[in-house]
Every structure is written in structure tokens, then in C-alpha cells.
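Only one protein chain is missing from this complex, and each of the others stays in its spot.
Letters A, B and C name the chains as they come in the text, with residue numbers starting at 1 for each one.
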Amino acid sequence: MSTASIAFDDVVAWFNLAAERLREARGYLTDLDSAIGDADHGTNMDRGFQAVLTILPTVPAGDIAALYKGAGRKILSTVGGASGPLYYTFMDRIGKTAEGKAELSGADFATALEAGIAGIQERGKAEPGDKTMLDALIPARDALRAGIDRGAAPADALAAAVEAAEQGMLATIPLVARKGRASYLGERSAGHQDPGATSSHLLLQAMADTFFRP
Amino acid sequence: MSTASIAFDDVVAWFNLAAERLREARGYLTDLDSAIGDADHGTNMDRGFQAVLTILPTVPAGDIAALYKGAGRKILSTVGGASGPLYYTFMDRIGKTAEGKAELSGADFATALEAGIAGIQERGKAEPGDKTMLDALIPARDALRAGIDRGAAPADALAAAVEAAEQGMLATIPLVARKGRASYLGERSAGHQDPGATSSHLLLQAMADTFFRP
Amino acid sequence: MKKLINTPEDVVDQALAGMIAAHPGYIRVEEPNIVVRMDAPRPGKVGVISGGGSGHEPMHGGFVGMGMLDAACPGAVFTSPVPDQMLAATKAVNGGAGVLHIVKNYTGDIMNFEIAAEMARDEGIEVTAVVIADDVAVKDSLYTAGRRGVGGTVLAEKIVGAAAEAGADIATVTALCQKVQDNVRSMGMALTSCTVPAAGKPTFELGDDEMEIGIGIHGEPGRTRMKLATADEITEMLAGPILDDLPFKAGDEVLAFVNGMGGTPLVELYIVFNKLAQICEARGVKITRSLVGNYITSLEMAGCSITLLKLDEELTKYWDAPVNTPALRWGV
Partner (left out) sequence: MKKLINTPEDVVDQALAGMIAAHPGYIRVEEPNIVVRMDAPRPGKVGVISGGGSGHEPMHGGFVGMGMLDAACPGAVFTSPVPDQMLAATKAVNGGAGVLHIVKNYTGDIMNFEIAAEMARDEGIEVTAVVIADDVAVKDSLYTAGRRGVGGTVLAEKIVGAAAEAGADIATVTALCQKVQDNVRSMGMALTSCTVPAAGKPTFELGDDEMEIGIGIHGEPGRTRMKLATADEITEMLAGPILDDLPFKAGDEVLAFVNGMGGTPLVELYIVFNKLAQICEARGVKITRSLVGNYITSLEMAGCSITLLKLDEELTKYWDAPVNTPALRWGV
């Protein structure tokens, strides 16, 4: 563990913590998805991250890229739904930016997140404000980049990113969904928090709790 | 109207009153049938007696036999279920004993009721104590016959018959059904009043309210 | 009460009208509310009719057509039809070779069919009747109404209909129906009650964690109420008494029929079938034919029933024979 960079073990710790938190949040995420979707987001995420846990020991120690890509591939083949391909793409792109790197600096991490989010946008063709996970991820990405560019400590920049994700997540409540299953509800989708934005916030929070720690 | 005998118009009045009371008791009879049957006895009896009302004006005035037989035939073709054929047989047999008679004396009436009930027994092969309409009808028949034989006024004998029917109806509550749909429940049928015994009591009560009145 | 209906009074009539509109080639409706095979009567063919209360759809109207029933008599919801219907149906399908009445063992059905049979015989039509009484949840006894007719009825109608279609005479068709009855056993359960439209409220109330075992098809409560169990446990509770009753023995070939009560989705019925297949296998009973779906229902009740029919060559042949009805169709 280091305050300056993310090591292989940090990423392993992150997957473990994320899996643990997703299990706890399973019912909550599914409840959110009941209101404007099909009541499976918690189950989907939990299934996927539990599956990821099974591959963690099989990844060659130190290969961060392989870790992210392997996890992404596991998510792809176990989650299904909309979130499966989206989080797969997210992980896969992060993995690609990590190729050849034993550690990720704050700047590397910001770049990785940018690539991951760009992947989600390419795959899902959603825009900010469509009431999707992007509404948590994009503000977080921007806050992280701003902090890093400003020379803030990575941990502080990441904390600000989580804060931005939380704001973004809450800001999905009044939105009328234009993408994903919630869009079928039209105006009735307003007044409910987006489940994907919520799981994205959870993943970022778990990052803040495992990356750049002393 | 006469206190000594039943005239054609009395029988018409009885069918009218019975139809009215069955309509009122429809929900109650169906509730009783829900507990130990299939929740249709009230609907069945109401449908049948409403149909009987439509034929009353078509029967040649004074022909009591035709009135009972016609009503029985109408019940047969509109009620269905177990109660349809049973009450059809009841009416049809009463009609047969009334053949050639312009009025029914107390003794005639007792004989008619005996024939009607014998018809129900032949048709349904139930015994007293099986938790059926017979458990109201048989005590009533016996009370009526005893009263008439004792020389009681027909109205008093009939009042006693209604009283006996009510006791018989209430006495079905603890019985375990051996015939009809309630028998499928086995021991679970105990503790509920038989719907058919209840409709039989209602029909007898309506007789007491229309026959042998001053 | 939440139902896709207009008024309780017109449920049967409008559903019949919808059935005719949906299957114009198969069936016609005649007064007084009977469903008749389009090409009935067929001269020289034994007529096969059945009937019973409505609310069990597709039984019986959905089984009218080539290779199954010639006519069906739908009564009011859960109320056996009236003799006028059975008489009209008997006359409508009489091709001069006699008519078989397949009667489910309920007091009302028995009596109404009996009266109709007498009337038809008075008009010179040869009528036989076979009573289906396959529900092992009900203790059989000389002194009671006996067992209910349930899932076995569907199989009897298919098999007997095929024999009649093939030209079997009335004695053969009647004996075959009795053979089905002698070799078929069923039992059902409910997770929820149903609501008779005219009654407007559930026939019985069940707690959120309760179920009824040994129910019939009219929303009548079952033999026992117990805590909700798993699909596997429920399947054991139904299959055990069925297998023991006939009894079905190792080496027997059977038709296994898992039936939905109306409100249970297919995905659950397949879970039951899965366990049933395991139970049969463990006993050496070989499932050679199967039927899974909603065929004899109890309005929107959630639950299922299991029916096993011991097969031989003759029964298998007639089961496999072509059938072309709104609800069962193969071979054509």
C-alpha cells in the first residue's frame, strides 16, 4: 500500500471490498431497480462480483492489467443485463490502460478511469443526464482529473471524486430517464435514484477505501 | 288464502317470497359454501328462483301440480350443481302428489313434502347426518306429519316444522360431511353450517310465511 | 377482485364467444351453451362428450375437436351444467353409434348427467357414462361422495377421443375410458385461493406462509393446511400418495402430467416436473410420455396438480394419435 500509487494487491483488495459491499447493498440496489426497472440490479452485481472473487487467485501476481481484464471478462460472462456489458467494458478498458504497468500513479488512475468511462459511453451510447451510471461516473472522473491536475494528493482527489459521484448519484433522482429500462417509464421515472449510478458510487467509494491509503 | 289449505295463489306467493329471500341470502349462502364447498350455492339458488319467476305467469291458473312441476323443470335447467337436480326432484315429486288437486290440505301438504324429500333421497343417496339439506328437511317433515296427525292446525304444524328445520340446520354445524362437495374436506368440514340445509330452511320459512295464513 | 372480466354474469358467455372467434374452424356454439365440434355429428362415429363447471379452461371446451371431444357442456363457474346442455350435446354429436359421457365424480355432475342420459335414452340414443374419480387426496369409501375427478379427465378425453376417431364402437370406447380411470391417479395443491367472479372474494384465505395440500379444482379447501414448503417437498407430498395408491411399480411406464391451476407460471411447473422425474426414476417408474401446462385449472389459483397414468401399448398409441383442438394439437 502506498499513498502515491495503486499496486496489484490494492486492486485485489478493492475487488474484495467491492464484492463485500455489493453483497450488503444487494437488496438496496434491487429495491432501487424495482422502482424504475426490473428488480435485478443488486442480484446481477452481486452475482458478478462473487464470480470475480473466484478468479482473483488465478491472476499472475503483479499483473494489474490481467486482473482488470480478467475481472471484466468474468463480469461479462456472469452479470448479463445492461450492467454486465457496461461494467465489463469499464474494467476491460481500465485493464488496457494498465498494460505493462506494475503500479498506477494518480495520473495513471485518472487516465484509466477516463478510458473505462469512455468505454461505457461507446457501448451504451448514453449521455450525461440520461439517468444512468454515467451520471455518477462522469462527475467523479472530472473531479479526479481536476484534483490530480491541481497537484492534490491522489487520496484527496479520489475522495473528491467519490463526493462528486455521490452528488451525481443523488442528482439522478429528479431526472427523466432516456436510456436503459427506466426510460420506458417516461415521466414516471423521475423521483427515483438510478440503481446503476448507485452501484457506480459504491464501487468508487470502495476504491477510496482501498487505493492510496497509508 | 285459507288456514285450512294451500291454493294455487299461495304457491305462487311462496315462489315469489322464496325468490326474494334467496336473493337477499345469496351472499350468505355463498359464504357458507365458500367454507366447505365451492362458493356458488347462493348464486345457484338465486339464478334458479329468478328463472322460476319468469314461468309463473305461464302456468294455467289453478293447476298446482303444473306449477310445482314447471318450477322444478326450470330449476333443473338453470341451477346446475348438486342443488339443481335435488331441488328439481323435490318440486317434481311434490307436483306429482298434487295432481288433480285444486287445493292442498294440511295432510296433502305433509304427503307432498314426504314425497319431495323421498325424491331427494333417491336422487342423492344421502342419509340423515351426512350434513346435507336432508338434515333440515327430514326433521321438518317429521314435525309436520306429527302435528297434522295430532290434529294441530296446519299453520301450527308448519311452524313446528320450520322450527325443526332450523334445529336440523344448526345441527349440521358439528357434523363431518359424508355427501356432496363438503365430504372432500373430511374432518375439516366440521364446524360449518351446511349451505343446502340453510337454503332448505329458508324455503320452509317462506312456506310458513305464505301457507295456511288467515 | 381483480379479473379481466366485464360482469360476473357474462363471464361464461363472453369467454365462449371469444373461444369461437379465436378458433372458428374447430368449433361452434349451440343453444343452450354447448361447444360442438365443427363437423359433428359424424355418421357412424361414437360421440364423446364431457362437461362441468366453467373456470377450468381449457377443459372442456378447449378439448373439442378432431381426436378428442365431440362436444363440451360448460356450466356456470364451478357449477355443473344442466341436463338440457348434456341432452343437446348428446343429440348434436349422435352419429348413430352411441354417445359416451365422460363425467367427473362430483355429486352435481353425476346427477345432471344421469338425468340427461335418461332423457337421451328416452329419445332412442344409446348413452354410456364413465365416471372419472382419480383424486387420491380424497379418501374413497362407499359411504361418501368418493374421489373427485381431476387431471385424469384430460387424459381420458384425449385417449378415448382418439379411439372414437379411429372408429371404435361404443362398448370399446366405454371400456377404454374405464381403463384410463382404473390406471390414473392425481393430487393437487394450492398456494393461493381463487375467487369465484359472482362471489367477488377469495373462496378461502391463506396466510402468506401457508399452502393447502389436497385441493380440488373448485377452490374448495384442501385436506390440510400447512406451512409453505419447497417445490421439491411439495412434489414429494403429491407424488408419494399417487404412486402408492395405484400402486405404480418399478418397471411401469407412465404418462406424467404436471398441471398448473391457472395462476402458476410454466417455469414453476417445470421445476415440479424436474423433481417428479427424479422421484419416478428412484422408484423405477419410467416416464415415457409427459404433459406440462395449464390444462385443468381453477380460475387464477396458484398451485399445481400431478397426474400419473400407467400406460400400456393401447393407451400410448391413442395418446400419440393425432389431435386437433384449441388446447391440444399434434399429428396434424
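The working rule: contacts are C-beta pairs under 8 Å (C-beta built on N, C-alpha and C of every residue); 3 or more make two chains touch, one makes a residue touch a chain.
Here the structure is a predicted model, which is why all the values come from computation and not from measurement.
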Displayed partners of the chain not shown (whole complex):
A, C
Only one of A:S2, A:N16 or A:S34 touches the unshown chain, namely A:S34
Which of A:G70, A:G84 or A:G147 touches the chain that is not shown?
A:G84
Could I get the residues of chain C that touch the absent chain, sorted low to high?
2-7, 11, 14-19, 21-23, 54-55, 57-58, 62, 191-192, 208, 211, 228, 230-232, 234, 256, 258, 262-275, 277, 287, 290, 292, 294, 297, 299-300, 302-304, 326, 329-332
Logged for chain A, residues touching the omitted partner chain are 30-31, 34-40, 42-44, 47, 76-86, 123-124, 178-181, 183-186, 188
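The working rule: only the chains that are shown with their structure count from here on.
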Going by the touch rule set out above, what shape does the chain contact graph take here: line, ring, star, complete or other?
other
Hey, how far is the Cα centre of chain A from the one of chain C, in Å?
55
So the centre of each chain is just the mean of its C-alpha atoms; given that, what is the distance between chain B and chain C in Å?
32
At which residue positions does chain B touch at least two other chains?
none
Provide the list of chain C residues touching at least two other chains, using ranges where the numbers run on.
none
